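The other protein chains are all here in position, but one chain of the complex has been omitted.
Moving on, here comes chain A:
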């Protein structure tokens, strides 16, 4: 490769429990949870009735009435987060060659919410197979093709370089940022506005996860519904949100005096080639992704200070990734804090990978690792240090964050302090 290094210089998070990066970090540091009974629609017909919803007002976040109308909620999240990330980085995009500024937006399920609503109308409640185009909204095409999200972000930040959506299910949030980092590293671009967004809390999503019992049926006490690594966990809690970053080539970022959160030191994705939704307990493919990401970072496993886990709260996931950490890091896995923020903000499918990258760089910033909330009685087969209940002061110079998703995709990213590493 060219030796170019990639750093994160701006971030904005929209997550359940309070919009904005600051509110997000306070939630994590306090170990509070943002899961609640679903309010967007009546969840009583569903097996799973809880979710981590955002109290989001497009107007308050500066979206115009037309922007609000033409964009699905997930696109709105992406645009708001992108604007916030650019503001946070202090970058002036128009000072760059616009063809060398690109955009990637990760999303697992695109405009699911908009599609679900519009289908209900054009089909007249599922009655019409030959759906009625007379009732279609003019921007339905933007819901059909989620690349409209990336277009909206490119327009709002003024990027004219490579632009697209990365949609690898629940690893989209890591893969979108990894893809963007690769574009900078290879020299195609100098700046990427990269992140991910999903707003999947709609009846069709709840129904399809109900059908495979992936989401938790625990709805008597919503704040404690998401409990990764706990012996009593029985499925994930759906969430929504977005996180977007400004990625820059290191030398350029240093030249303009940018605040650098972290370097994207290594990234890899691998597939299990096993099952669209199932995981083998050995975690070998995730372990391989971790190994390759560490290799790209030119780091040893024992340099990892914190593992931000996928930690969805399904039994198969928690055991799968626990095995993957042991395979890839050996004994160091037992000495390293591991936690799942999905215990607090739920699982926002394609968005969560980016939200977890945000949590990782904030952990580095504060030297505090967020906890795994609701973890009272660990599954005996999950025997690592999952930082139960309370955040922990911990010197954090390098973080491994991982994702695992439908399709069999396994992704890993290594984030490290850029001034700590020698190229």
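To be clear about the criterion, a residue touches a chain if its C-beta (ideal position, glycine included) is under 8 Å from a C-beta of that chain, and two chains touch if they have at least 3 such contacts; residues count from 1.
We take it that contacts and distances are computed from a predicted model.
Missing from the rendering is one chain, named in UniProt as "Ketosynthase chain-length factor" (options: "Ketosynthase chain-length factor", "Nucleoside ABC transporter membrane protein", "Heme ABC exporter ATP-binding protein CcmA" or "Aspartyl/glutamyl-tRNA(Asn/Gln) amidotransferase subunit C").
Considering A:164, A:283 or A:337, the position touching the chain not shown turns out to be A:164 (whole complex).
Per the touch definition above, the residue from A:116, A:282 or A:385 contacting the chain not shown is A:116.
The set of chain A residues touching the chain not shown comprises 1, 45-46, 98-99, 102-103, 108-110, 115-116, 119-120, 122-123, 125-127, 129-133, 136-141, 143-148, 150-151, 154-155, 158-169, 172, 175, 179, 182, 186, 203-204, 206-212, 214, 268-277, 285, 288, 405-409.
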